[in-house]
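The complex appears here minus one protein chain, its other protein chains still in place.
Labels run A, B, C and D following the written order; every chain starts at residue 1.
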Amino acid sequence: MKKKLMTISVAVLALAVFLMLPACRPPEPEVATLKVGCIMPFSGPASPWGDAIKPQMEVYAELINEDGGIKIGNETYQVEMFFADGEYSPEGGSRAAKELVYDKKVSFIVGYYGDGFPATAAVTNPEKVIFISKEHPDFDPLGKHPYTVIGTPVIEFVDTQILAFVEAYPGTTMVGDLESTLVEPMLEKEIAQAKAELEERGIGLFSQTHPVGITDFTTYLVKFDEEGVDLIYTWAATGYVAMMAKQSAEQGYDWHLCQAGTMLDPYEFAEMAGYEAAQGTMSDWPCPWALKKVEVSPELLEMAGRIADRYQEKYGEPMRYMGGFGYGLQHMSQLFAGLEKAGTLDPDQIMDTFKGGTFDTFLGEYTLSGEKTYGSLLVFGYPNCLSKLEGYEEVYASEHPILEIP
Amino acid sequence: MAMPILELRKLTKRFGNLIALREFDLDINQGELIGVIGPNGSGKTTLFNLISGYYRRFEGEIIYRGKRISGLRSDQIARKGIARVFQSYVLYEDATVLENITRCFYLICKTNSWQSFFNTSRYCKEEVTQRAEAEELLQPVGLAEFRDSLAGKLPYGYCRLLALAMALATNPTLLLLDEPMAGISHEEKGLVINLIKKLGDQGITIMLVEHDVKAVVDICPRLVVLDFGRKIADGSPEEVTTDRKVIEAYLGVEEG
Amino acid sequence: MKKVIPPVVGLILVLCFPLITTDPFILSLVIEAGVWAIAVMGFVAILRTGEFSLGQAAFMAIGGYASALVTINLGIPFWFGLVVAGIAAALVALALGVVVLRLGGIYFAIVTLVFGEIVRIVASNWQSLTRGATGLTPSAPSTIHIGNITIDFIASKVPFYYVMVVLVLIAAVVFWRADRSRLGRIFRSIASNELLAEHMGIHLMKYKVIIFAIAGFFTGIAGAFFCHFTLFMGPTTFDVWDSIMILIMGIVGGTSSVVLGPIIGALVLSAGGGYLTSALMVGMKPLIYGIIVIVVVVLLPGGLVDLGRYISRAPRISSMPAVRRHKKRGD
Amino acid sequence: MLLLKSIRVHYNKREAVKGISLEVGEGDFVVVIGPNGAGKTSVLNVISGVINPSEGEVWFRSERIDRLAPEKIAARGIIHVPEGRRIFPKLTVMENLQMGAYLQKDKTKVERELERIFHLFPILKERTRQRGESLSGGEQQMLAIGRGLMAGPALLLIDEPSLGLSPLVTQHVAEQMTVINREGIAILLVEQNARMGLKLANRGYVLTNGDLVLEGTTAELVKNEEIRKAYLGL
Partner (left out) sequence: MPPVAVWMDGLLLSSIYILIASGLVLVFSIMGIVNFAHGQLYMLGAFLIYYMFARAGINYFVSLIITAVAIGLLGIAIERGLLRPLAPNGLLPPVVVTLGLIFLFEGIATLFFGPAKKAVPSAVPGVSSIGALTVSNEKLVVVAIAVAVMIGLYFLVSHTRMGLAMRASAQDPYTASLYGVRRGRTLSQTMFIGCALAGIAASLMAPLYFVDPWIGLTPLIMALLAIVIGGLGSVLGAVVGGALLGFSGTFLIYYLGPWSELTAFLIVIAVLLLRPEGIFGRPRA
């Protein structure tokens, strides 16, 4: 009986200690700091993305602070990063935003990687916290969500991305599109647009939808084969694309596999799909120094190089994942450019600066449209720089920049 | 006494290849005390299971007060005034003795669930009277002092007494008693016998399944003997206990 | 009189909570915990009839969708949306209950779990209605003006907090009254001994379906409130994991009381867990949850509610409700 | 061979067996009779180790066996044929028999035993592939006894073999038990059917309400009027 009591007390004590943990926080620094929050998945199946981008963002903030910080008006600010786990779910995003906004008192949130932007924006908006995120059909930067900016127009670039893939493989006659029921409704319009544009070029498009979470795509691949597909476009996450590559090889199919997202780790991808099967897989590759048609400002190009070097120095391995330049790092560069230009921390003035302004980012100079541009409202451009897997390396494949902003 | 209260017509119950009860006929009159006896496995408990609706699939008919009740659920049968005390002690073991009784007032509550939900004064009053009634019911079985102990912790004999008190709480017209005296002490047995007799005097019809033939003979003016799923005798205790077939059923066939 | 003091003091504390802190982070954690507490109360109420459901989150999803759809498409105010949500969830619970409550014990658990998956799949496939995984974006209740007072649900979390408190109170009073009244006696009878209860005239299915529907009603309201609070409703907002979490909160809080245990369980696991998320290493949270569950089941079957009794070594009257393994019955 | 010394059994504070002493010699055929609820089955359960007595000792071939696990007792040659037969319903007749020989490692012995059982109960041989549940009551009883024999017992505890069986079948089962006993296996029979039990056995005990009221040779007991009283309450 006594022993049981002891065990219980210990368990309760341990629980209490855990509950106390977050209360022990370091004192606030005295220098002027810019509190920047970042919501990414750090738990659950999507956590590898958060884990990959977080160190890059930390390195970037570190380098900025070493260089003296961000100059806004007459004051120079050090950058302090706060990360919260968005669990890749709307509730998680909302909870993480609350933690960052209410508890950590951040003024900006960048690099949101997850689902359910509206739920997150609902937290940031009333507090006038500027939220730079990717695109979502319900995401309304000028209407319901005035303090939000689309940093990465992921949905809009679907048709240009498909064109970029097709340009990389000029002989393509039939494009297969394979999406989960999760993303299919989001892309419906864009895919239709892509289909029309492809038809002008005499190329067909055949679309299929699969349930979430399956790992066996054989049946879908069989159908693609029956339709005579020679290029597959998919939004599926890297692991699932690897499965598609592997199962294609197992069936003896020989087509080009193109994933809309960035490749998390080319080495692991090749291991997962099988070395042979993985070869030639194309991905989004927002790598500043590999851009050929887009010009990046020399400072940011240098910074990109320094980030890669510092990353290698700090973690003892090369920075393989380039997705940071499409999300977290890109959003940071967008934000800092906007702040320096606005010369104030007042959110309304910053937003005014954003609307219609032109900014240097890691992916070239971009103009934010204050008007309707690519079918949505407030958006940064995005170059579709694509890579192809050769051996265990990603190499430049093609590029289709979105340049024309009225 | 125009019509028997319970009529059993050609009841047959099979379990796979086994026939537990075959073509069993019986009429029971209002206020009668009937003892059902027979060796182990002769189908006595099966008979109760059919009447109380525990088994709903069988052949034959059960007619209670002129209405067919075979095929009804146990709760519907209970609602008609047939109460049953189980063979092994079946109680709400995790509740107190008093609570066990009050739980049996379900069918005779005058207030409805809404009144109870909103805790109306009528419901409160009824609760108080029911509590008093419950205590009253515990008196004759000698369980008053145990009212607050858990039923599961009661000594075996008291469980049987409690089960009896619970059956009475439903204010039954027909009481099915399945071995109320199995495994209880001599004094308790006396208590139970007196109680059953008193109930009989109150006009409750009772069917009693019991192994203790002596007790049954003591209580019941009419006995039915089952053997091998069949009724082999029906009559007064004197007739039955001297019946050759009955003796053979119990003791085995005599030589020669 | 002594009996009245603790709940009154507790209620005053709860009502004064926004005076102690208006930190929206803490408030939202507590508001979410309140939502879960309602769902857990429903779960525990069902459990106390001897059946355990692994699909309670599905009713939150049904409520969430119902409310989101009627408020968005028909422009009905949030408050009626809650009622619609409750009714929709209760009706589904009624229909499901009639079909699956016949199956006892583990069957019921498995089938309700599967039901949760069905709701998720229908929600993600029925795109014309639910907009699939894109989800719906219900809005917060509109600002209320009463004289000079303005209640703004967007600027502050405090109005939401009080709405949550009122909902939890209503649910608590209903479940508490149900537990204390004759219904509770019937539920306990069924849980304690189904055979006896039936022979005492209780129609088992009727009462099981009733409590399943009542639980569904409040669980649906909880789901609707939650989605108007986070402003999002998607197919995975309430999924299998949430159903399992509801069960775990119920067990950890303690099932001996139909109100206090769920509230404690939700506060400790939902609010506490949410508070801890950033402080813990990846993977620590599920690990801790797992350990808490096992420790509670093995050492403290009465749940946290029972902790005081355990330490003072008073006799424990509570443990987990008995859940039947199988219906045993001939044909 | 088997010796019970003042065994007491409690179920839930209820005393089911009130200090019973009993003896079975090698090759003996002993019957315990008494009405239902007299504690007969409890006595068998104590011997086979399924329940532990609250008091008293059980000795088998000068070894104390109470507190031993059921499988240890079975390994020593005491096999219990339970009340209600308890055939494994979904196992075939053959498998039911094999279960009897679960502890028997010697395959040839098992084969021999099987031969003997099929000789004793030819009906079982015809049904080896049928499921236990498909047999009639009498066949199930034969199977239950056969299953017990498969273990190669020195002492067979048989509980109410006549339960629910027609007199004719009961007669048949009774004859088989005599044959088994003649082959040298001691039998402790628990029976409600007093006349049958007393006819078969050479010694008997009479139990009522957990008490031993009479004991002696069956020849003596048959004449005793007490038995009739005990049963029919006259």
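Quick note on the criterion: contacts are C-beta pairs under 8 Å (C-beta built on N, C-alpha and C of every residue); 3 or more make two chains touch, one makes a residue touch a chain.
Being a predicted model, the structure only gives us computed values, none of them experimental.
The chain not displayed here makes contact, within the full complex, with A, C, D.
Of the candidate positions A:54, A:210 or A:331, contact with the hidden chain is made by A:210. Within the whole complex, the absent chain has one touching residue among C:94, C:140, C:154 or C:240, and that is C:240.
Check D:25, D:89 or D:216 against the missing chain and you find that the one touching it is D:89. Set against the missing chain, the residues C:92, C:248 or C:263 yield one that touches it, C:248. Annotation: of D:36, D:54 or D:98, D:98 touches the absent chain (contact as defined above). What chain D contributes to its contact with the hidden chain is residues 48, 50, 69-71, 74-75, 79-80, 82, 86, 88-91, 95, 98-100, 102-103, 147, 151. On the side of chain A, the interface with the absent chain consists of residues 43-45, 47-48, 51, 181, 184, 208-211, 213-216, 218-220, 222-223, 226, 238-239, 242-243, 249-252, 264-265, 268, 271-274, using the contact rule stated above. Take chain C: the residues that touch the chain left off the picture are 47, 52, 99-100, 102-103, 105-107, 109-111, 113-114, 117-118, 121-122, 125, 240, 244, 247-248, 251, 281-294, 297-298, 301, 319-327, 329, 331.
In the analysis below, only the chains that are shown with their structure count from here on.
Counted as hops between touching chains, the shortest connection from chain A to chain D is 3.
Set side by side, the interfaces A-C and B-D show unequal numbers of C-beta pairs in contact, with more at A-C. Chain C has its Cα centroid nearest to the centroid of all protein Cα atoms in the structure. Measuring from the averaged C-alpha position of chain B to that of chain D gives a distance of 32 Å. Separation between the centroids of chain B and chain C, computed from CA atoms only, is 42 Å. Averaging C-alpha coordinates per chain places the centre of chain A 74 Å away from that of chain B. If touching chains are joined by edges, the resulting network of the protein chains shown is an open path. Pairs of chains meeting the touch criterion are A-C, B-C, B-D. Residues 23-26, 28-29, 32, 121, 124-125, 127, 131-135, 137, 140, 154-155, 230-232, 234, 236-237, 272, 274-280, 282-283, 285, 288, 292, 295, 299-300, 307, 310-311, 313 of chain C are the ones that touch chain A when the two sit in their complex. Against chain D, in their complex, chain B makes its touches with residues 16-18, 20, 39-42, 155-157, 179, 182-183, 211-218, 228-229, 241, 246-248, 250-255.
Listed in rising order, the residues of chain A touching chain C in the complex are 1, 4-5, 7-8, 11-12, 15, 18-19, 21-22, 42-43, 47, 51, 84-85, 89-91, 94-96, 98-99, 101-103, 115-116, 118-119, 122, 126, 136-138, 180-186, 211-212.
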